[in-house]
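A single protein chain has been omitted; all remaining protein chains appear in their positions.
Each chain carries a letter (A and B) given by its place in the written order, and its residues are counted from 1.
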Amino acid sequence: MKDRIFKITLFLAALLILIIGGGMIYSLTTGAMPAFKEYGFFSFIFSSEWNYTAGSERYGALAFIVGTLLTSFLALAICIVFSIPVSIFTGEYFKGTKVASVLETMIDLLAGIPSIVYGLWGFYMLRPVIMNLGLSKQGFGVLTASIVLAIMIIPYAASLSSQFIKMTPVDLKEGAYSLGATRKEMVTKIVFPTVLPGVISSFILALGRALGETMAVTMLIGNTNTIPLSLGDTGNTMASIIANQFGEASDNRLAVLIAIALLLFIITLITNSIGRMLIRNMKPR
Amino acid sequence: MKTIQEPVLKLKNLSISYSPNEYAVRDVSADITRNTITAIMGPSGCGKSTLLRAINNMHALHEGIKMTGDIILNGRNILQMNPIDVRTQAGMVFQRPNPFPTMSIYDNVIAGYLLKGIKLKRAERDRIVEENLRNVGLWDEVSDVLHKKGTFLSGGQQQRLCIARTLALKPNLLLMDEPTSALDPIATLRIEELLVQLKEQVTIIIVTHNMSQASRISDYSMFMYLGELVEYEETSIMFTNPKDKRTEDYLIGKVG
Partner (left out) sequence: MKLDVSFNKRRLIKDKLFLWFVIVFSVIIALPLVIIIGTVLIKGIKQINLDFFIQTTPTTLEAMMANSIGERVPGGIANGIVGMFLTVIMASLVAIPVGIFCGVYISENRNKRFAGIIRFLSDLLQGTPSIVIGIIAYLWIVIPMGTFSAIAGAVALAIMMLPLIIRSTEETLNLLPVSLKEAALSLGTSYSAMIFKVWLPSAFPGIFTGILLAISRVMGETAPLMLTILGSSYIQWDITKPNTSVSLLIWEFYNDPNLQSMIWSASLFLLAAVLILNITAKTIAKKRSPIF
């Protein structure tokens, strides 16, 4: 009898996750409804107006969708450039050594730094550099935010990719060497094609992380409600506009913010689903 | 007609250790005759694989393995050569077939060129692929699926693919590390027949734990025990009249 109750309790705990997930979708959708009703679903997504003078309020999410996608994909590009060498360092060349272990620990710590600290560092240390390089007048903007974002997501991509690289069967490597290949040839032509699906999924998951990042981006992107057109332009992301405007949101605007949150939720949901499903095909994780 | 030539491989006082004073191979000296099959036999831990892997310097990949002595391949000491050159002259086939899973059968055969970035004309590539697949008796079986990945092939077919891949680089020496121990008896026999044909083109050294295999296909046999080369003789002589008691014990099954 006790066991039955226990097993039911376990089931309920699992059910709770389902309820939370479903509840989130429900609440976001109902909360966003007023905004979609008012501005129309598609015109809301594709409009970049953001006018909150009472009486002629018009809102559209386009500027923030663009801001989010721009910063996240730029961050991903930078992330790819750096996490590939790092994962090859720890997964192949220096695999198992003390150096690799230290590097892996350092990268793990990078993942642990709170977002707001990244934002502060970006504000006080990176901004002046960007200003001096003449890339942006005040130092804010897409580029600054993307650079910090990239540093934040590199740990995820690098450690996951590294794990996949470490899993390459020794047989394949020896086969390549026995044909007279150099180490670089073996890594680029045998190891990498083999682990490519896993590496791609790790990048997709890193992208998912970047899409939802709030604080650091809010502090660095410049907070203008326009579509950014170049790297030095300021703008806003879906997450940052919510963070910024939440405090002073009237009912109407609250619905708009919730609508944006719903859009952000859906985008990250899709991205993460794709990433997770790719991994599922690779590892018995 | 066999002309008497320089031995393709000369081992002189070769010793290999994994850590100081722990010798896996002790003071082995032997000359390998061109166009023969030489079998290396012995109980587990006798150093036969270690010896084989020294010949194409696979040990260079692991720090901590020390080799002393000389290994002369085609007149040059491999220990003074760059491993990537050595491995083009001495090819290796492993115990478990290891075709590259991301490459098609076609590409697997010419993998030795692809990996090095050697660009071949289309006609040249086709020729190499067909010639080597025919050489290992795979052509008829795979000629219509050349561009599929090789993972659906049977174990025996995969191993023949690996042999074709190794032969495509035209090595003088083919090193085989228990190449049939993961295969079923029929596949094993096919590969054994193949090796007997191949020795016209290439010298073969095969590590095997299967005595009957050694007696079936090898011209010469080496018996190793605890790192020493105990006996090296023509197979027919060694099997009927072993000179060393340890060899005899192994052959009659007392040991190993």
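Basically, a contact is a pair of C-beta atoms (placed from the backbone, for glycine too) under 8 Å apart; a residue touches a chain by one contact, two chains touch by 3 or more.
Computed from a prediction, not measured in an experiment: that's the story for all the values here.
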Among shown chains, those touching the left-out chain: A, B
Hidden-chain contact residue, picked from the options B:N82, B:T151, B:Q197 or B:N241: B:N82
Touch residues of chain B, complete complex, unshown partner: 82, 84-85, 88, 116-118, 169-170
Residues of chain A (touch criterion as defined above) contacting the omitted chain: 2-3, 5-7, 9-11, 13-14, 16-18, 20-21, 23-24, 27-28, 31, 81-82, 85-86, 88-90, 93, 103, 105-110, 112-121, 123-125, 151, 154, 158, 182-185, 187-188, 205, 208-209, 211-215, 219, 239, 242-243, 246-247, 257-258, 261, 264-265, 268-269, 271-273, 276
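By our rule, only the chains that are shown with their structure count from here on.
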Touching residues on chain B, where the partner in the complex is chain A: 56, 58, 61, 83-88, 91-92, 94, 96, 98-102, 111-112, 114-117, 162, 165-166, 169
Contacting residues of chain A [partner chain B, same complex]: 169, 171-172, 174-182, 185-186, 189-190, 193-194, 196
